[in-house]
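One protein chain omitted, others in place.
Note that the chains take the letters A and B in the order they are written out, and that residue 1 is the start of every chain.
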Amino acid sequence: MRAPGLALSLLIAAGCVLAASGVPGLLLRWRSLWGPRIAASATVLGSLLGLAGCALVLGGSGAAAVSLPSAVPGGRLVLADDALSGFFALPVFVVGSLGSLYGLAYWPPAEHPRNGRRLRFCYGLLLGSITFVTLARDGVGFLVAWEAMALSGYFLVTTDARSREARRAGWLYLLFSHAGTLCLVGFFALLASSGGGFALHALAPGQIGRGAATVAFLLAFVGFGIKAGAMPLHSWLPAAHAAAPSHVSAVMSGVMLKAGIYGIVRAASVLPAPPVSWGAFVLTVGGCSALLAIAFALGQRDLKRLLAYSSIENVGIILLGLGLALVGRSAGRPDWVMLGLAGCLLHVWNHALFKSLLFFGAGSVAHATGTRDLELTGGLARRMPATAGLFLLGSVAICGLPPLNGFVSELFVYLGLVRTAIAPGPAWAALPAPVLAATGALAVACFVKVFGGAFLGTARSAAAGEAHESPPLMLAPMAVLAVACAVLGAAPGLAAPALERAVAVWAGHPLPGPSLAGLAPLGRISTGAAALLAATALLTLAVLPACRRGRRRAPELPTWGCGYAGGSPRLQYTASSFAQLVTARFAWALRPRERPPRLDGLFPAPARFESHVGDSVLDRVLLPRARRLRKTAARLRIYQQGDLQQYVLYIVAAIALLLLFNLPLNWLVGTLCGP
Amino acid sequence: MISLLSSLVAALLLVNLVALGTSRISTVVRAVASQGVLLGLLAVAAQGRLNGTVVALALASIVLKGWLIPVILFRALRQVAIKREVEPALGLLPSLLLGAFATVLAVAAGNRLPLAETRLAPLLIPASLATVACGFILITARRKAISQVLGYLVLENGIFIFGLLLVDAMPFLVEVGVLLDLFVGIFVLSIIIHHINREFSSLDTRRLSLLKE
Partner (left out) sequence: MWSVIAHAAVLALLPPLLGGVVTKTKALFAGRRGPSVWQPYFDLVKLLRKGVALSATTTWVFVLAPVLAVVTAVMAGLLVPLGSFAPPVAFAGDFVLFAYLFALGRFFTAAAALDTGSPFEGMGAAREVGFAWLTEPALFFAFLALARLSGSLSLDGMLRATEGAWLQRTAPLVLTAAGVLIVLLTECSRMPVDDPTTHLELTMIHEVMVLDHSGPLLGLVEYGAAVKLFVLEALLLHVMAPTARVTGWPGLALFLLGLLAVAIGIGAVESTMARLRLLHVPTLLIAAVLSCGFAFLLLSR
C-alpha cells in the first residue's frame, strides 16, 4: 500500500502526542491519580499511532518528506520517514508505552510526591524527541531534537535529586552528552561545507574529499558513540542507568542508546564510498566493547549497573554487524552487507525487547526487596514466581541462546563473519567471530550469576525473605515483551521484509543477490525452535510424575551440605564469588580495589574484606586527568578575582581588540600621526 | 526624514552622556526610559514608511522600555532605598569624559569599519557603537548592582540600534525575541537585586567577590 504521506503524518502526530503526554499532569496536583493515568493513556495512544506509521513505512509505503520554514536563516526544517527511520522508531513506541504502564505501578504519586510530575513530563519529552531524531533530515532540526533528548534524559537521571549518586550520575551524563554534541556539530559543519547545506542526504562520491570524509566519520562515530555507549566512551552509562528509575532505565537502555546507533548508521549511509579501514575500525571497537563490557558486568554487584554494562556489550555486538556491513560495502560484497546490517538492525530490536524486560524485572526486584544489591537478594523465585519466570526468559534471550530472538541476530552476524573467512583473500574480518563466541559464553556466566544470585537459592537478607510478587500492572508489560522475544525467536521470517527494506535504504538501492531468507536459514530456525520446545515439553512431562511423587514423599528436605546440620543462607555461593574466576582473569581491565582484612595476633579483632570494581576508564584515565587539569587551571586563578566589573572589562577589551583588527591599518596610522 | 533622524540620533547621544554624568540613580532610570522612547521613534523614522511590522516593533519598544521596565526598576529602588551612586569605581567627571571620547571615536571611525553600505549606515553605526560603549562604561565604572542593570539596558539599546539596520533582513521573530529576552532579564535582575541587598545589606558589588569560592 503506497501511502507515504499518511505514514509520515502518523509518525509526526505520534511524536507530538508523546512529547505532550506529561503536560496535563503538570497542571494537576501532585497527589492526583489522574496525572499518571492521562500520561500513560497519552503515551499508549501516541505509541499506537506511531506503530501504525511504522507498519506502513516498513510494509513498503514509499518514503515521504515534509519541509517547514525554519528560524535559522537560509535553512528549512525537513522531516522525512523511510524504512531505516521507521525501523529505529518502532522500539520507541513499544518500549515507551510499556514503560509508561509499568511506571503507573512502580512510581505511584503517593510514594513520590516531589518528582512524579516532572518524571512523567520528561519521560514524554524523551520519547517525543527520539521520534523526531529519527525523522529529522536536516542538521539543525536533528541537533535540536538531539539536545531535547539529552536534556530530558538528564532530568530523568536526576529524578531522585536528593541522592548523591543520582546527582553525580547526572553530571557525568551531561558532560559526556555535551562533548558528543560538540562532535556532532563538527560533523554537520563538515557535511555542510561539502556543499550539501545542512541537509542529511547521501552525498555523491565526488562531493567530499577522502580525508574530510574520514574526519567526518570519526566525528560522527565519537559523537554518536558517546550516546550509544561504545567503549571507551561509555563511562557515563553505568552510573546513569543505575541511578534512574527502572522504567526510565529501560527506555534509556532500550531506546536512547539506539538513537546513537541510528546516528552512526545514518552517518555511514550518508558518507560515500567508505574505505575498508572504517569497517575494520568499527569491528575493532565493537569487539573490544563487547568483550570488556561483559567482563565489567561480571564484576558488578549492583543489579542495574550490571545490566547497564550488558547494554554496552550488546551495543558492541550491534557495532560488529555494522562494521561487517561497512567492510562488505567497501569490498563490493552485497551478501556481507545484507547479513551484517540485518544482524545489526535485528539486534537493535532484540536488545530493546529483552533489555527492557530485564530492567523491568530489576525494578520489580528493587520494588519488592528495597535493594539492588545482588549480595542481599536470593530465593526470590519462590516468592515472585511470575517475575522469576519472565526474568529467566529475558536472561536466556540476552545470552543469545536458541530458541529466542538473541540467537537469530547473532546468527546473522556469525554467518556474515564466517562468509568473510571463506571468501578468497585475507580473512582478518572473521576474527571477531571467536571474540563474539567468548562474549556469548561470558554473557551466559553473567546472567546465570544474576538469575541465580537474585532468584535462586535462599534469601540472603530479611528483606529478600519477605518479598512479595509485583502487581499485575508491572507484570503485564514484562509478559508482552517476553512474548515478543519468543515470537521473534521462533518466527524471524516476520521481520525479514522490514530488515530488507531498511538495508536497501542504507545502501541507497535494493541489494543485488539473494535475499535475507536466501542467505540465512530462517525457516530452519523456526522448525528448530519448535522442535526444541516440543522435545523439552515432552521429556519434562515424562519426568514430572516422578518429581511430584518425590516432593509429596519428602516435602521438607534440605539441600545436602556435606553434613552441616546448621545450614545458613550465608553458606551458599554469592554472586560475586560465582564470578570470581572470570573477574580474576580480567583483573588487568577491571582493576578491582581490594581492601584485605587485617588479622594479627592470636585473637584478632573482627575484620572486613572489601572489593569494589569501578569503571576503569573513568577512574584510571579520566578522573586523574581531570584532577591534573584542575591543578593546572588553579594557576589561572589570578585572573578570576570574583569582581564583576573586572570580567566585563575583559569582554570590553576583547571586543575593542576585535574591532581594532577590522580597521584598515593605514587609516589608523594616518589619523594618529596627523597629515 | 534624514533631518528628523539626525536629530533623534543626536538626542540619543546626549542622553547617553546624561546617564553617565549623574550620580542620582532615578535620573539614570529616567534617562534610560527616554532612550527607549527615542528608539521607538527612531525605528519608525529609519523605515521611512509606516510598515505594520515596524510600527508594532516601535510600540513594543516604547511600552516596554519606556514604561514597563522603569516601573519595575523604580519598585526595586524603593525596596532597596538607595538614592545615589556614592562611590563609583571611576569618578563622574572621568567617566563622562571617557563617554565623550568614545562617542567621538565612534563617529570618526565607525564608518571605516567593513560593514554593509546602506543609506542609513553613516548615522546609525556610530550611534550604536557609542551607546554600546557608554553601556560598558556604566557597567564597569559603577559599583552598585542596580547601576549594572542600567548599564545592561543601555547596552541593549545600542544593539537595538544596530538591529534597525537589518530590520529588512532579520526576521521579525528575532527582534521580538530580543525584546522578550530583555524583559525577562530585567525582571530576574530586579529580584536578584532584592536578594543581594537582603544578603549583604548593601548593593556594593565588591561584596559579591566573596561568592567566588
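Criterion: a contact is a pair of C-beta atoms (placed from the backbone, for glycine too) under 8 Å apart; a residue touches a chain by one contact, two chains touch by 3 or more.
Since the structure is predicted, the reported quantities are computational estimates derived from the model, not experimental observations.
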Query raised in the report: Relative to the complete complex, which of the depicted chains are touched by the chain excluded from display?
Result: A
Query raised in the report: Given the contact definition stated above, which residue among A:S194, A:T458 or A:Q645 touches the chain not shown here?
Result: A:T458
Report summary line: Touching the hidden chain, out of A:L151, A:V444 or A:V652, is A:V444
Report task. Give the residue, chosen from A:V435, A:L516 or A:L590, that touches the chain omitted from the document. Result -> A:V435
Query raised in the report: Of A:A520, A:L590 or A:V613, which residue touches the hidden chain?
Result: A:A520
Query raised in the report: Which one, A:A421, A:V483 or A:A607, makes contact with the chain that was left out?
Result: A:A421
**Report entry** Chain not shown, touching residues in chain A
**Finding:** 378-379, 381-382, 385, 388, 392, 395-396, 399-402, 407, 410-411, 414-415, 418-419, 421-422, 426-428, 430, 433-438, 440-442, 444-445, 447-448, 451-453, 456-458, 519-521, 524, 528, 531-532, 535-536, 539-540, 543-544, 546-547, 549-551, 553-562, 569, 571-573, 577-582, 585
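As a convention for this text, only the chains that are shown with their structure count from here on.
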Report task. Indicate the whole-number Å distance between the mean C-alpha point of chain A and the mean C-alpha point of chain B. Result -> 50
Query raised in the report: Which of the residues in chain A end up touching chain B in this complex?
Result: 71, 73, 640-645, 648-649, 651-652, 659, 662-664, 667, 671
Report summary line: The answer for chain B against chain A in the complex is residues 89, 108-109, 112-114, 136, 139-141, 143, 148, 171, 173, 205-206, 208-212
